[in-house]
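One protein chain is absent from this view; the other protein chains keep their places.
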Amino acid sequence: MIKAGILGATGYVGQELVRILYQHPEVEIKILSSKNHNNQTYNSVYENFNKICEIKCNENELETIAGQLDIIFLSLPHGVTSKLLTDSILNNVKVIDLSADFRLKSEVDYEDWYNFKHNNKDLLSQSIYGLSEWKRNQIAESRLIANPGCYPTCALLCLLPLVKEGILEVDSIIIDAKSGVTGAGRSLNLTTHFSECNESIKAYNVTSHRHTPEIEQQLSEFYGNEISVTFTPHLIPMNRGILCTCYGNLKNSYSYDEIEQLYEKYYQNEFFIRLTKKGVFPETKWVKGSNYCDIGFTLHKRAGKIIIIGAIDNLIKGAAGQAVQNMNLMFNLEENIGLKSIPMFPV
Amino acid sequence: MIKAGILGATGYVGQELVRILYQHPEVEIKILSSKNHNNQTYNSVYENFNKICEIKCNENELETIAGQLDIIFLSLPHGVTSKLLTDSILNNVKVIDLSADFRLKSEVDYEDWYNFKHNNKDLLSQSIYGLSEWKRNQIAESRLIANPGCYPTCALLCLLPLVKEGILEVDSIIIDAKSGVTGAGRSLNLTTHFSECNESIKAYNVTSHRHTPEIEQQLSEFYGNEISVTFTPHLIPMNRGILCTCYGNLKNSYSYDEIEQLYEKYYQNEFFIRLTKKGVFPETKWVKGSNYCDIGFTLHKRAGKIIIIGAIDNLIKGAAGQAVQNMNLMFNLEENIGLKSIPMFPV
Amino acid sequence: MIKAGILGATGYVGQELVRILYQHPEVEIKILSSKNHNNQTYNSVYENFNKICEIKCNENELETIAGQLDIIFLSLPHGVTSKLLTDSILNNVKVIDLSADFRLKSEVDYEDWYNFKHNNKDLLSQSIYGLSEWKRNQIAESRLIANPGCYPTCALLCLLPLVKEGILEVDSIIIDAKSGVTGAGRSLNLTTHFSECNESIKAYNVTSHRHTPEIEQQLSEFYGNEISVTFTPHLIPMNRGILCTCYGNLKNSYSYDEIEQLYEKYYQNEFFIRLTKKGVFPETKWVKGSNYCDIGFTLHKRAGKIIIIGAIDNLIKGAAGQAVQNMNLMFNLEENIGLKSIPMFPV
Partner (left out) sequence: MIKAGILGATGYVGQELVRILYQHPEVEIKILSSKNHNNQTYNSVYENFNKICEIKCNENELETIAGQLDIIFLSLPHGVTSKLLTDSILNNVKVIDLSADFRLKSEVDYEDWYNFKHNNKDLLSQSIYGLSEWKRNQIAESRLIANPGCYPTCALLCLLPLVKEGILEVDSIIIDAKSGVTGAGRSLNLTTHFSECNESIKAYNVTSHRHTPEIEQQLSEFYGNEISVTFTPHLIPMNRGILCTCYGNLKNSYSYDEIEQLYEKYYQNEFFIRLTKKGVFPETKWVKGSNYCDIGFTLHKRAGKIIIIGAIDNLIKGAAGQAVQNMNLMFNLEENIGLKSIPMFPV
């Protein structure tokens, strides 16, 4: 059994990790750590865990617990793990970091986009961006995974086949993204106060969302050249789910079948990626509670554009589920073990 | 492997059965039957099943398929299964009926409450009311289970310990129940049109809901004498979940601890029943996606009343989950096999 | 024009007051006061008021502004106004207090139910409980109105005709109430964090809600003897609306028509009270955005019970609307002036 610990276990992502790992046949949760709920039992914080997980949360030093565990999931605020992680810790334990601290390429980006000074250049250069389907081999051999953000996961899975093949006009890409409110976490905020976001929709962080450089770096890497995108996230009055509506100009003319074959080339053997049939587009309701990413597209011939739509459960494929998928890769388990739950509907 | 078939597989309850049985290690789904979606693949009706269940739905004659299956789940409209089921079918296959057709004691009740003439007196007398925790032994030996209604499941689990012990005043019981909209099924209706029920609450079928005689018969049976209740269901703008707020007058004075011991006497070893701590009351969010029933209570000393609150997922413990629990009992499997999923939150 | 000021103008109730008074033909808002948004323009706090109300919020001393206004609405937290209000202020200005500070009869109640020591016995004895339909004459002559709570408004309007007539068994009354989330105000709280209350229902403050003594005192006053009730509030995932489902045992047997006549006796000339037809029950969607209270009932003969259901918009009839109705009474205006907006649907 893999001995696992979670730091930041009482956020929504942390809780989803606990739920998934509890039902994973090869994992045993040893340590749940939480700053805000130190000394409380897990089920007193999340009563869905009554009679299921009654572990007491503690504040734990990473160094201390590293030797007792095989893997640690870090679900902490941005700017924390780059201070905590050291080479000696990683010699003792594999780490999957669900914050942004090891996602961007250079430490300078963190000042620009996250307003903190990143002082862990060495580990930053070692970390692997954990987009499971696209970095499978590197993930399997890494000891430090930067688990992707929720929006980037969905947007990249939609766009990478086209970008890798080089058929989109650079700088034409627009990602109009819509997210449920759990994406904003459990911390109190007027924006996520029920009566402020229920029955309304808004865009936020227009042109300035922190997931922009993450998306651009990965697209650029697979394209082999700089790509910049226009990314507009929206807040939707629902708990879970992300829908990305992506637009791009095609360099040449393609038939639907040609593009479909291109997607199949990359995804037909992927367990967690489902391509919808022609004329059918993903809806978040069909993936909730699962690690699937559904993808569909259409051509807008007159405008020379392609529209690609992707849907994920932001807390699963967009966070905890992909983290466990990455853990499976790191421990040479079957990639979908513990992650085969069928989407639950209606929920 | 248990060979299972589902008739009425494309309603919400049918779909939840498919989802649970697909993940049940001892069951293989052989037949999915649907009148409305004859000849369609299951995933074309419910796209959450893409790449998971692509079985084609057919209209099947019960008699024909009885011999090919070990168990049939009937998730059909009221008034249908009492016409379809025969002794010879039951000689070939076990049946769990999720409609009301075999829940009430006498065929006369069906004219009063369901507006149809029940002509299957023999099987009616053989059927066992499948409230798993209270009829475990009879269920295990039965070939025909009348799976309880969603409201009765929640209300009875709350009230039976008190009623069995005879500590409530007869006819003082009020059940003020609240249900999510999936309880009304997938058939189109102005009441469940999004903009008609979203952002609003209403009572419906006040004093006339069909679950009333079902609740009364079971309470009366365990009490040993006639009990009538006041039952008021309400429609809540959410997908899943039932909350029952039950009120009753206590014949004598009891301490909290005395009542708690009484509940523990009946439920402390029950896997699927979770008693909340003093001062904590069930919320539907903590049971969604699971087969749990959470129960809490308080005493209102001044009024001589007890208030008991119960929460279930209406599609699971209130329908498909309890049906599978009953199947497990009928096949001498561990009662919770295939049903251990942790409640999913937030969802 | 009546010169009005609002203290606590940036809570949800305060904002609803601003909206209603802005559209009131006889009122001019002179002062908006807010502790949390001092020096901000009103529309920067509530952007629905862009180009409509750009008044700057200030912190104002009651004494200072009393002389400049005809009426002050106090929409402040409990425990504040009883400290602020003095006889000399009331000599200068009429006051409608939307907090609980002047609702209960004796200052001792405040220690029991609100955990503060009430040191304003004099004004407490002068204040009039502003249930408009039942205290019309006293309100018209008062200078200090204790505006009723949202739950008490709905529950009392349902129950008072029966209680006044003395046809209910004392202590049989149960009020199972359901409220939208705006009832909890705009202050941040885990309970009202979107993903914590969306898609779920719970009871809260079972047997201990502060509106209990308020309901009991008014019922007792009109009954002429002590009445205690069982009151259970629930939180519903919707923005606005309260539904009260009230239960009581009838002392004698009555026909539907007899009870209907009784309700008509009290309410047939009331502009803001609408009795539903036999077999039809109120739904919150039909009153949202208005000052109406819809009331319907049915008899449960077998159980000897009556079930009365009432619906209001908690921010209007349950708070700001009734306050303005009381203001109209105090200034000898037509009672419904500024309050005739038709319920908005679907919303």
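Brief remarks follow.
We call the chains A, B and C, going by the order they appear; numbering starts again at 1 in every chain.
Basically, a contact is a pair of C-beta atoms (placed from the backbone, for glycine too) under 8 Å apart; a residue touches a chain by one contact, two chains touch by 3 or more.
Every value quoted in this text rests on a predicted model; they were computed, and no experiment measured them.
Taking every chain of the complex into account, the omitted one touches A, B, C.
Interface note for the absent chain: among A:8, A:148, A:282 or A:338, the touching residue is A:282.
Within the full complex, the residue among C:116, C:204, C:254 or C:345 touching the omitted chain is C:345.
Residues 12, 181-182, 186, 188-190, 192-199, 237-239 of chain B touch the missing chain (whole complex, contact as defined above).
Interface residues of chain C facing the missing partner chain: 12, 15, 19, 22-23, 46-52, 182, 199, 239-240, 274, 276, 280, 283, 285-290, 294, 340-347.
Panel shows chain A; residues 171, 174, 176, 178, 180, 195-196, 198-204, 206-207, 228-230, 232, 234, 236-241, 243, 245, 247, 281-285, 288, 298, 300, 302-305, 307, 309, 346-347 of it touch the chain omitted from the view.
The rule is simple: only the chains that are shown with their structure count from here on.
Each of residues 12, 182, 199, 239 in chain A touches at least two other chains.
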